[in-house]
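Excluded from the complex is one protein chain; the other protein chains are retained at their positions.
Chain lettering (A, B and C) follows the sequence in which the chains are written, and residue indices restart at 1 in each chain.
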Amino acid sequence: MKTKVALTGNEAVAQAMKQINPDVVAAYPITPQTEIVQIFSSFVANGEVDTEFVAVESEHSAMSAAIGAAAGGARAMTATSSQGLALMFEVVYIAASMRLPIVFPVVNRALSGPINIHCDHSDAMGLRDSGVIQLFSENAQEAYDNMIQAVRIAEHPDVRLPVMVNMDGFITSHAMDVLEVLDDETVKNFVGTYVPDDYLLDAQNPISMGNFDMYDFYFEHKRQQVEAMKAAKEVIKEVGKEFAKISGREYGLIESYKLDDADVAVVVLNSAAGTAKGVADELRAKGIKAGVLKPRVYRPFPQEEIREALKAVKAVAVMDRAETFSTCGGPMFADIRNTLYDLKNDIKVVNYVYGLGGRDLRLEHVQQVFEDLENIRKTGRVDETVKYLGLRE
Amino acid sequence: MTQYGPLNRNLGSGTRTKAVRSDMKWHELTRAGNIYEPGNANSYETGDWRSIRPVWNKERCIHCLFCWRYCPDASVIAKDGKFETFDYKHCKGCGICAKVCPVNAIDMVSEDEIEKVKEANKDEN
Amino acid sequence: MATLKELSKVEERFVGGHRLCAGCGHGITVRMILNAAEGSNVVVGCATGCLEVASTIYPYTAWKCSFIHNAFENAGATVSGVEAAYRALKKKGKVKEDFKFIAFGGDGGTYDIGLQSLSGAMERGHNIVYVCLDNEAYMNTGIQRSSATPIGADTTTSPAGKVIPGKQQPRKDLTAIMAAHNIPYVAQTAINNWQDVHKKAKKALEVEGPAFINVLSPCPRGWRYNTPDIVEITKLAVETRFWPLFEVENGKWKLNYKPKKYVPIEEFLKPQGRFRHLFKPGNEHLIKAIQEEVDSRWLALLERCGETPELPPR
């Protein structure tokens, strides 16, 4: 049974967590994630879940306790944002290397400094190489759906990796939206029971975890992580198909929007993808063949799918809501450009850094991007590879 | 309840083997560097760290087991509540056992000396 | 009190083949603590440090029980996570057996970088025993000062130089800080008195809720004394009242050992290379200052324990 409800992104994620009913949640509040922790605490207080909620004293301890819990054999979760994720940085790598299927929503917010509480993706991008799976969500519906699928992806025997479910701070987390939620039983059946194979609380089979790995073995264990990430691509698609059966909504690694015959396209994550789709529709009405590519999965990086989706496009704009300070553009720009290199078909790829610290992305900004792309397509000339959108210049 | 459908590409998961060898390939090693054999450090010998060794004097020993209690390397082996032997495979020769012995029933002897005695015996044979 | 005869029959759960230094205090302490946990299923968590790097070098583990290492500063949080998992899975019938949880950290991982995580774990009331293996400096990285390093000690980051004679600050009283958490059991002990360590470990493992034990666990390399002398040196720490043995049970402070006579602090300092510079002519005032600090702390402790605040007879 599916029900249409109006929820904020935070409420939707908390709702998913309630239905998943994890064994342990360890979390610490931070704007704009705080509501998730608050709402979930009330579920615990009211006996609506039978989760052990550990109200830790920091995000570092949140992930550390989640690691301990997952290593103990529990289905464990945490949730964070921005500085909290930055404080977790060290232990996120450890969670991935220990192959613990911890699911954690990240409500994307700009990193200090200067301090700012609003959306950008600098927090998530800082951990793109940590070995966790990163899912991105355009709206509350996707955040909800991603949370439920994340459990299955993380716990798959071929994967066993943490999954970070991203959604935009305030834009998604605090805005009320209409979405369809599944009934408890359906979610319960879909996520199934977590059966750990290696865990500390197996009295018959004591195990040592988190061991000291020197130059003689460390490299090999890193290689195993790569393989798990490769397997994750297949698993994510498989889980997405199965999720379609219970929800009617199918998910893959990317979402291609009107790309089949597109001349120009933007690549963009999370909520801005919705805005970009709207603009593409307008342009289509005017006869411009515009399309949008929204990576749903950023790590592992869906290189083949993206190459396939963009191979016939003439000019592509990658929109990054984060800086790398490499002076060569944003993080996703590097990945997408790298992906298209092998096509050897002279696709022009440019970068727009936008929305840092919650700077609003307006329709006219995206219109400007498509306009630039049209010019590039017509002239074959790129004047500036990296541009800043909506910046006072 | 959902059954997981493994993709039969268990490569990324590593194995749960107990016997890890240095010639194993990356996908043969245990996942995440987990160790499935509790206490297998026992098969790693630290006895060659030792330059002096404790030697037990049976006549003097009163089996108080202070040596057992204070050995950092679990290398004093007690049996039925009595001193049984030293585990020379792991004893690092720290000399704590000899020092805590209230009746001087443990001598610390240089490995060089032991070597010489061994050789002398060999010559006789 | 069990005898060594009996205790020696308990299965060894920290086996030989670990790569701690010859004569390391941690090997002794860990064996004593696990010995006291006889018969129970145990999960050990360990902060990064000498014990951790030396006991689980892949593919070898010295632990005959489940073991987890996460990072340096988070042993408290990590083990509280395992304990939370235990409560959750026990409740659901997924784990049938009973378990005890022990976290080990050095003074670096406990007094300093891991204090927040430890404090959180204790305050939240997890049923875990946290054991600090206090060797009074960061030995794993090569003898740098910690907040457990005593005043005057020569370490690589508080070197005894021409103008500054070693560490300038007195040690932090972590045991008292832990007592201030009002948890069921807090104790300070030292390995020279194995009965004391054993008793306290037993109590800590038996209480419902968090327990903390601070064990003086000497490092022959960092303290620079002759390796075989570990028991003697630890005994001097206790006899000079540098490291008093006490416990705080449900808020009640109790002194566990009162030296019969006044042993001056020099007796503890002298055999150790890290204090050698204090004995150079002209540095008498430093030793005097250390003695004064030891005495005043001792008197304050006696008062807390409800004893007459007086120094032992000279």
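In the analysis below, contacts are C-beta pairs under 8 Å (C-beta built on N, C-alpha and C of every residue); 3 or more make two chains touch, one makes a residue touch a chain.
We take it that contacts and distances are computed from a predicted model.
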{"item": "Protein name as given in UniProt for the chain not displayed, \"Pyruvate ferredoxin oxidoreductase, gamma subunit\", \"Phosphonate transport system ATP-binding protein\", \"Carbohydrate ABC transporter permease\" or \"Dihydroorotate dehydrogenase B (NAD(+)), electron transfer subunit\"", "value": "\"Pyruvate ferredoxin oxidoreductase, gamma subunit\""}
{"item": "Contact partner of the left-out chain, one of C:L20, C:M178 or C:L216", "value": "C:L20"}
{"item": "Of C:V30, C:V44, C:I57 or C:M178, the one touching the omitted chain in the full complex", "value": "C:I57"}
{"item": "Of A:F53, A:F170 or A:F212, the residue in touch with the unshown chain", "value": "A:F212"}
{"item": "Sole contact to the chain not displayed, among C:R221, C:K235 or C:R274", "value": "C:R221"}
{"item": "Touching residues on chain C - with respect to the absent chain", "value": "19-22, 24, 50, 53-54, 57, 220-221"}
{"item": "Hidden partner interface residues of chain B, rising order", "value": "46, 48-51, 92-94, 111-112"}
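Note that in this section only the chains that are shown with their structure count from here on.
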{"item": "Touch-based graph of the chains, sorted into line, ring, star, complete or other", "value": "complete"}
{"item": "Between chain A and chain B, centroid-to-centroid distance (C-alpha), Å", "value": "48"}
{"item": "Contacts with two or more other chains, residues of chain A listed in rising order", "value": "206-211, 213, 217"}
{"item": "Chain B, residues touching no fewer than two other chains", "value": "29, 33, 35, 38"}
{"item": "For the chain C and chain A complex, residues of the former touching the latter", "value": "41, 43, 45, 52-53, 56-59, 61, 63-71, 73-74, 76-89, 91-92, 94-97, 99, 116-117, 119-120, 123-124"}
{"item": "Touch list for chain C against partner chain B, complex", "value": "3-9, 12-28, 31-32, 55-65, 191, 194, 227-232"}
{"item": "Residue ranges of chain A touching chain C (in the complex, touch as defined)", "value": "23-24, 26, 50-52, 54-58, 60-62, 64-74, 76, 90-91, 94, 200-203, 206-214, 217"}
